[in-house]
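The other protein chains are all here in position, but one chain of the complex has been omitted.
Entry: subunit A
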C-alpha cells in the first residue's frame, strides 16, 4: 500500500515538472473527487485531465464502478463543455459522473433562481383595473380592491384585504398558497384551479388561507394550518 502511494506521488511529480498540474484527485469513501483548475484554458484542462486519467490507477479497479464528483471551482462551463468533460471522464469504463459542480452560474440563471425564491414585498393598494405580477412569492402590504388582480409564480401573502382576484402559482406551482388578513376575494386561482366567492355577500373572514389538497380541490382554511400543510414555507434555519 505504502509503495503504491509512493509511486503515485512520483507520477504526479513527473507530470508537474513537465507542466503545471491542472487536476487534483482525491479519493473519498464515496468515490473520487476531481478538483479542476479554474485559471487555465479549457483545452489545457482537458489535456491535463486526459493525462491524469491515463495513469493506470484509475483504469482498472475490479470491474467496480467508481463515482466521480467534478469540482470546477470558479470556472463556468457551457453545456457543450460539460458534455466534453463527461465524455473524457467516462471514456474510462469504470468511472461515472455523480455530478459536476461549479462555484459560478450565469447571471440569467442567478436572476431566475433569485426571482423564484424571493419574497417580493410591495406596499400599495391594487385598485380596479390594475394587475400586480411577480415571479416568486408576493407579500402585499395593502389591499387588493375589487377589479384588481395579483399574480405570483409562488405564494401570495396579503397583509390587508383581498377583495379582488388572487392567482398564485400561475406558472404551474400546485403547492402555492394564498393567505390574507381579510379574505373576501371575488376569485381565487391556484395554478389552474379556480374558485369564486359565493353569490351572496358574507362577512369576510380574518386570517385565512387557500391551498390545493391532494385531489386538486381548493380548500379555504385557518392560516395556522399552513404550518402543517406547507412546512417548506418556513425558511428559518435552526430552531427557535
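Note that in this section contacts are C-beta pairs under 8 Å (C-beta built on N, C-alpha and C of every residue); 3 or more make two chains touch, one makes a residue touch a chain; residues count from 1.
Just so it is clear, contacts and distances are computed from a predicted model.
Colleague: Per UniProt, what's the omitted chain called: "Septum site-determining protein MinD", "Spermidine/putrescine ABC transporter substrate-binding protein", "Protein translocase subunit SecD" or "Transmembrane anti-sigma factor"?
Modeller: Its record in UniProt gives the absent chain the protein name "Septum site-determining protein MinD".
Colleague: With the full complex in mind, choose from A:125, A:193 or A:229 the residue touching the hidden chain.
Modeller: Only one of A:125, A:193 or A:229 touches the chain omitted from view, namely A:125.
Colleague: Of the residues A:37, A:143 or A:208, I need the one that contacts the missing chain.
Modeller: Going through A:37, A:143 or A:208 one by one, A:143 is the residue touching the chain not shown.
Colleague: Tell me, which residues in subunit A touch the chain that this view leaves out?
Modeller: That gives, for subunit A, the contact residues 125, 127-130, 142-143, 145-148, 163.
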